[in-house]
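Note that this complex is displayed minus one protein chain, with the remaining chains in position.
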Amino acid sequence: MNSFGNILRLTTFGESHGPGIGGVLDGFPAGIDIDVDFVEAELARRRPGQSALTTARRESDHVEFLSGLWEGKSTGCPIAFLVRNENQHSGDYENLRDVFRPSHADFTYQTKFGLRDHRGGGRTSARETVARVVAGALAKIALDERGISVTAYTEQVGDVRLERDYRRYDFSLIETNAVRCPDPAAAEEMAALITRVKAEGDTVGGVVTCVIQGCPAGLGEPVYDKLSADLGAAMLSINAVKGFEIGEGFAGVAQRGSQQNDLFVPAPADGFPVLEKGGALRPSGITTLTNHSGGIQGGISNGNDIVMRIAFKPVATLLQEQPTVNVQGEAVRVQARGRHDPCVLPRAVPVVEAMAALTILDHYLLAVSRKW
Amino acid sequence: MNSFGNILRLTTFGESHGPGIGGVLDGFPAGIDIDVDFVEAELARRRPGQSALTTARRESDHVEFLSGLWEGKSTGCPIAFLVRNENQHSGDYENLRDVFRPSHADFTYQTKFGLRDHRGGGRTSARETVARVVAGALAKIALDERGISVTAYTEQVGDVRLERDYRRYDFSLIETNAVRCPDPAAAEEMAALITRVKAEGDTVGGVVTCVIQGCPAGLGEPVYDKLSADLGAAMLSINAVKGFEIGEGFAGVAQRGSQQNDLFVPAPADGFPVLEKGGALRPSGITTLTNHSGGIQGGISNGNDIVMRIAFKPVATLLQEQPTVNVQGEAVRVQARGRHDPCVLPRAVPVVEAMAALTILDHYLLAVSRKW
Amino acid sequence: MNSFGNILRLTTFGESHGPGIGGVLDGFPAGIDIDVDFVEAELARRRPGQSALTTARRESDHVEFLSGLWEGKSTGCPIAFLVRNENQHSGDYENLRDVFRPSHADFTYQTKFGLRDHRGGGRTSARETVARVVAGALAKIALDERGISVTAYTEQVGDVRLERDYRRYDFSLIETNAVRCPDPAAAEEMAALITRVKAEGDTVGGVVTCVIQGCPAGLGEPVYDKLSADLGAAMLSINAVKGFEIGEGFAGVAQRGSQQNDLFVPAPADGFPVLEKGGALRPSGITTLTNHSGGIQGGISNGNDIVMRIAFKPVATLLQEQPTVNVQGEAVRVQARGRHDPCVLPRAVPVVEAMAALTILDHYLLAVSRKW
Partner (left out) sequence: MNSFGNILRLTTFGESHGPGIGGVLDGFPAGIDIDVDFVEAELARRRPGQSALTTARRESDHVEFLSGLWEGKSTGCPIAFLVRNENQHSGDYENLRDVFRPSHADFTYQTKFGLRDHRGGGRTSARETVARVVAGALAKIALDERGISVTAYTEQVGDVRLERDYRRYDFSLIETNAVRCPDPAAAEEMAALITRVKAEGDTVGGVVTCVIQGCPAGLGEPVYDKLSADLGAAMLSINAVKGFEIGEGFAGVAQRGSQQNDLFVPAPADGFPVLEKGGALRPSGITTLTNHSGGIQGGISNGNDIVMRIAFKPVATLLQEQPTVNVQGEAVRVQARGRHDPCVLPRAVPVVEAMAALTILDHYLLAVSRKW
């Protein structure tokens, strides 16, 4: 219920106003050199307070590894980690104890469990994604050993959007601006929009694009654990995500099959990488002219770039007064206090990457187990 | 790997040109009256050859229950069922033995498993959805006992599309046309488009909308098995699905939080249904003014209608010659023979409903187990 | 709930007096030559009516494969199979409709599900083990490709017992007698005891020993899915099993550590086989002087023979009148009719082997996935 993955399995725990957020990553391969600085750097990418566009909460978010590492390497045993909470202003939430905030999980949690920690959303807080980023960083380290990379960026904020084709953009520019957008001009527009919305006490949504490169053909299970289905579940488990598409997605439905089919062509010296017995990769000698499929055909990776888009709704927490009801079902008014993100996109980018990396490594291990 | 669900678990098997397609549904509650005629009627909705818009293959698709029913009731033990294949033209596929059809799973399966049944796609055939429809029909029967209904329809074919708000349409009209569209005029346009595309030896995609009504608040697990994530995985596991969204989905990202929030209001005599201990439902006395969330907040149902949209790409099988490569990586040309759907939408509607019903019943049972 | 295994997963279905018994084996490696005659031969070993010592029911138990095989090889997709029931005397059970037979599952099933198929025990019938034997035969075929064998035999019936050390016996004699005991003289005594007990309308229990040879070191997960724990669960899931031990088991507790420790010694040219990346085996150059551990240390195989003992209680079905209660809680008397085994041991031997083979192959595949 609080776990993700098949044979690489992340279990997370923690509430935003409890002792901390943490996780246990089980099934991670043994013998991999773990660069803890890289993990911290990934955490810094999702940290609140990193720019004027995000919440003003400042959390240092230092990760403590509790198990599974020894002399700098993974041991094959569960890697547990803990990020302590700090800088909590629990008092900001006291007025919310008996109130259901609009479009938050307050009502649904209260209904499900009969009680809830009202401070900062408790378990429903996006602070849970701290654990995903730590685990995802570990997965990235392993994937990097096989030449597989995961890159996400902000494609759209409100009505400011990039072109859809990721190949038009230079990924090295993503981290050069606070929005995490590879087009500096668009990034400025997005930043201006977020600033304006914030000033109005309002919020805005957007779209993240995620590209996985170097992934070999043969990952994904045939029917229910299709790679596309598991990637979709991964993304839809992130707070505020309301849509997921792969390849041409919704835009492609209006086209003809003759426009959408990706034609195979010989690539004698190269071609899509293919997973071999024991986990090594070899070139297949085959490629395609186009990638409308987004790197997945019949639920299994084909060796091309895997391309996904993820829709984030505008954050529900407004710095405006809104009507709502309380636990007794009575009409009341509520206004959030404290420090909140007007737009989650900049900080969602590393979370998307983390979930993608975990999904790919899980399926990589599964695929290896199926090579007799 | 070929199973779906948490504690209601469907495992399917079978290839399009083997003995048959079947499944085992485990965890289905005991003591439910099973109307086998209803199951057969659901199967008839996905059957090939049901109209001029679908493939000309004619399969009677009679389901045989092998276990789990006794004196007309479910026993609580696994319900196994088998639909025998018939009317197979395996010869239609002999030319495909060593060829990778464009945008099919031929290449990815061969890569993954080292061999594949080339006849009709083997396990990758959409004929696998026969098993989903049978199991989904059983889930619908159970949900109906709790007043929960699942309804899907074709919202878009190619560039012919309905308005987005499902409340504008009369669900009783869905089954009055071959496209399964609740707007008769649009249905005629869609049918004309499919007919035209078919004449060209081409194919076209579309969008299915699915609405779950009467679902109580409290279904869905907090973080990774969010109801939205599991519904997304369910839909993305269907052949040809390339996108999934819930509530406002991608369209909502351009809006402000103040436009998207669903405000709670008192509904003293009624309101959203809530799951109680033991599985009964009671009115909550609370409702919302809008449903931008699509019935799910924080990953848990809130009692409102659950609204999803699913994108189907155009079918990859064209009745045109296309360039491709063979198993040896050499350039060849391929042309499908036989009988294929120019558009999967009409027959996808019952499959979407089936996956939705299975997901909801699974989470219903999980939610009951969490009521101490 | 009706599934077994981690990434090699068997799901079974069927009741003794329904259409048949079957299963779905998912995760079985692709490309393995399947000798259907061997599968049938294994089924014949558990078949009723094979000798005067077993029930007089005669069932031909022919297996039909429904999926997952193609041109004589496994495809990597789920292998489904069905064994039709025949020769049912459902009338034999009509008197049991409202009665709870002593030490049967009648009361517990009725309590759990609120209804039950009273004919032949429904799902609780040992006929379910047909599915295990079919799946286990497939697992044996795969293990044989890696030089791993699984052998079980009857070690004890009532108070007639062999010596504990399996190395004193010639496994080639096991199938030379109806009891499946490698000591012909003891086998005769056992047969005489079973015949005597049967004449009294009574039943008797016994012990099966199971030895796995050629299993490489490195199988089993560290803590909860210890190989010993999963083998134990496998055996304890067989009808009538009430005890399980590995290595010295209960007898070893009275000894000292200095007597029980298995001392490692160099074996330069040979030694225990070890699992390598990609699933190949290599000699470790290490062996032990003794095998008190039964081939498992710290829950992980060490490459030595894995040795288990499994206790079967006497069958609960007596051909004697017994007092009991009915569904209304009233005192009644019951007498079984029909054809029943006075002792399950002879037919349990292949079931034990099947469960062992499935467990080992599952852990073999898991271990391969963990070799980075």
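Which chain is which? They are A, B and C, in the order written, and residues in each are numbered from 1.
One rule holds in what follows: contacts are C-beta pairs under 8 Å (C-beta built on N, C-alpha and C of every residue); 3 or more make two chains touch, one makes a residue touch a chain.
From a predicted model like this one, the values you see are computed outputs, not experimental measurements.
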*asked:* So one chain is hidden, and I want to know which residue out of A:39, A:80, A:99 or A:325 touches that hidden chain in the complete assembly.
replied: A:80
*asked:* Touching the hidden chain in the complete assembly: which of B:49, B:201 or B:279 does that?
replied: B:279
*What residues on chain B make contact with the chain left out of this view?*
6-7, 27, 29-32, 76-77, 142, 222, 277-279, 365-366, 368-372
*Name every residue on chain C in touch with the hidden partner chain.*
1-4, 12, 100, 102-105, 107-109, 111-113, 123-124, 128, 156, 158-159, 197, 200, 202-207, 217-218, 220-226, 228-230, 232-234, 236-237, 239, 241-250, 252-266, 268, 271, 274-275, 284-286, 288, 292-294, 297-303, 309, 311-318, 320, 322-325, 329-331, 366-367, 370
*Extract the touching residues of chain A with respect to the undisplayed chain.*
1-3, 7, 9, 11-15, 18-20, 22, 24, 26-27, 30-31, 64-68, 70, 73, 75-80, 82, 112-117, 122-123
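Note that only the chains that are shown with their structure count from here on.
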*Please compute the C-alpha centroid of chain B, do the same for chain C, then give the distance between them in whole Å.*
39
*Considering chain C alone, which of its residues make contact with at least two other chains?*
7, 27, 30-31, 76-77
